[in-house]
Structure formats: structure tokens, C-alpha cells
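Excluded from the complex is one protein chain; the other protein chains are retained at their positions.
Take a look at chain A:
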Amino acid sequence: MTPTVVLPVIVGGLYAAGVYLLLDRSLTRVLLGFLLLGNATNLLVLSAGGPAGFAPILGYSEPEEMTDPLPQALILTAIVITFGVSAFVLAMIHRSWRLVHQEVVGTDEEDRRVAARSATDADELDPDDLDPEDRAAGHADSLHTPDGDDMGVDDVDLPAGTGAR
């Protein structure tokens, strides 16, 4: 029962490289990172099964000398799942490229819009008000006030730069 140092080192290295790639914005690199992470996890499960032994076939070897078969069964399942998901991600990357000629993680435009809106509103309007949103034009409580100029910055779909022009 001598613990091997090779597997943990490989697992650690694969995890490090996988996480590094996963943090990239390019989707192909993200996919590669995911594949490395999947392999690292499979090796981790393999090393969880203890030291290697003979094939776990009844009559082929004694039960004490067999490798634990359960982690290998788990890894097989995990490999199949990882394979299927990788194929799907690849298809999505291809689709993304076909649609917009871009294979990076996209920006959440609505999120940018909300962020940009509260920033500009806070600059121009009363900061004491709880909800910047309610100060925009055209609401039920602004029947008496004419629609103000704020509408220009509080409009649809503008990313941060164009909104503040």
C-alpha cells in the first residue's frame, strides 16, 4: 500500500491548467479547459479507488488483489457524460460562430443597460430617492409632470458608452 505521488501531481496540474483555460473568454479555450478539468476529475476518482491491482474478474484473481471496480464504473459514466456535453458545447460554439462570427462569452446587454442607467440617473437626479427607476418619464405617478429630458439616457438597449453620449 504505497501511495503514489504521480497521480495527485497530474491531477493538480490538470486542474490548474483547466481552470486557467476556463477563465478565458474564447469559447474554444473554455471547452479545452473543461476537457482538462473532466480528465482531472476522472483521475481523481481513479486515485480514490486505491492502489492498482489485478482486473476485478471473479476466478481471475483473488479478491484481495483486485482493483476496486466501482470508481472505474463511475469514471466510465462520467466519461460518457463529459463526451456528450463536449459535443453539445462544440455545437454551440459553431452556432455562435455562424450567427455572429464570434466565439467568445457574450456580454449580458440588459445587465449593462441596467448598470448604465442607474449610474447616469444618480448623476443627474436626486440621489435621495430610493429607486432611480421610478424617476424615469412616463409612469403612473408622473401624470402631471411633462416627460423630462432624462428619457434620453433612460432608453432602450443602449450600452454604457452610447447611453451617456
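In this section, contacts are C-beta pairs under 8 Å (C-beta built on N, C-alpha and C of every residue); 3 or more make two chains touch, one makes a residue touch a chain; residues count from 1.
We take it that contacts and distances are computed from a predicted model.
Hidden chain, UniProt protein name from the list "Na+/H+ antiporter subunit D", "Imidazole glycerol phosphate synthase subunit HisF", "Formate dehydrogenase" or "Peptide/nickel transport system permease protein": "Na+/H+ antiporter subunit D".
Within chain A, the residues in touch with the undisplayed chain are 22, 27, 30, 34, 37-38, 41, 44-45, 47-50, 70-71, 74, 77-78, 81, 84-85, 88-89, 92-93, 95-96, 99-102, 105-112, 114, 116, 118, 131, 133-134, 136-141, 143, 147, 151-152, 155-163, 165.
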